[in-house]
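Missing here is one protein chain; the remaining ones are kept as they sit in the complex.
Right, chain A next:
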Amino acid sequence: MTYLSHAAERPASWPLLLGLCLLSWLFGLALSLPCGVERAVHHWEEQLNDQVVIALPAAGDEPSSQTNKLSQALTATFPKAHPTLLPDRDVTRILASWSTPWDGPLPRLFTLSYHGEMNTLTTLVHNITPEAIIVPPPPQMAKLAPLMAALRKAASHVALAAGLAAALVVPALLYLAARTIALANRQQQAVLLSMGRAVTTLHHILARRMALTAFLGSLAGIILLLPSLMLITSALRPLLRLPATTGLFPTVPPQSFLPPMLWGTFCLMPFLMALAGWGMTYLVCVKQGRHPS
């Protein structure tokens, strides 16, 4: 309704715009942080050497029955460890890196990604081949695991705190804005009520305006989030062992570090804010109409 649309007061919307922009940005960062940290930690873990090497004494060209027996036992006991009998070419390369060139018959080497107790593995292997040598991986994980756990925990806590803060402040901000709009239009509402007219149309107009402001504010926050994530990724590039930067933006966009569901949430956020703003304004106006103060 044109008259009512003109008649409705428009309190300054920049505090709501600015507030929702910053809160959306903060909320986006809070959601991104644990995902980013998880991906980064996973990336580092992939880089670590967690291979256990089991060396069997040389026994001719063909694999002995002991070797086959050990291979079957390892596969049956630790199927996720992927025990592999290395070919001679790889054995030669490994031995070359350990010592001077190997002149004698080549030993048999098994590798497996084993993260359990070394005693369990040793017992199993020695039961089958007592003369086997077990070479554990370098103790990188032992040192890094507590650090990574702490990093994950810290990221979760920071995300939770920021997310909760944003989740609490957003309704408060929307309520304040809705109350401001309702109070600014109290007289308009009183005039309509005194004429015996429905105030629903006025409420819809006010709620629509609020929804538009909330949508734009949140959208600005999400748009601001993109360069922020790119800058953070770029700054952590050496730590994450990402390829070198080419041009203004990193070659690996932050998308690769965040799951698609999170990007879907970011896209939905302006719509959710608009919906929340619409509902809040409508409810506050209706309440004010019932209990004019």
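Quick notes
We adopt the following convention: a residue touches a chain if its C-beta (ideal position, glycine included) is under 8 Å from a C-beta of that chain, and two chains touch if they have at least 3 such contacts; residues count from 1.
Going forward, contacts and distances are computed from a predicted model.
The chain that is not shown carries the UniProt protein name "ABC transporter domain-containing protein", picked from "Protein kinase", "ABC transporter domain-containing protein", "NAD(P)H-dependent oxidoreductase" or "(Fe-S)-binding protein". Contact with the omitted chain, checked across A:Q51, A:S113 or A:Q188, is made by A:Q188.
Not every partner is drawn; the one left out touches chain A at residues 1, 3, 6-9, 187-188, 190-192, 194-198.
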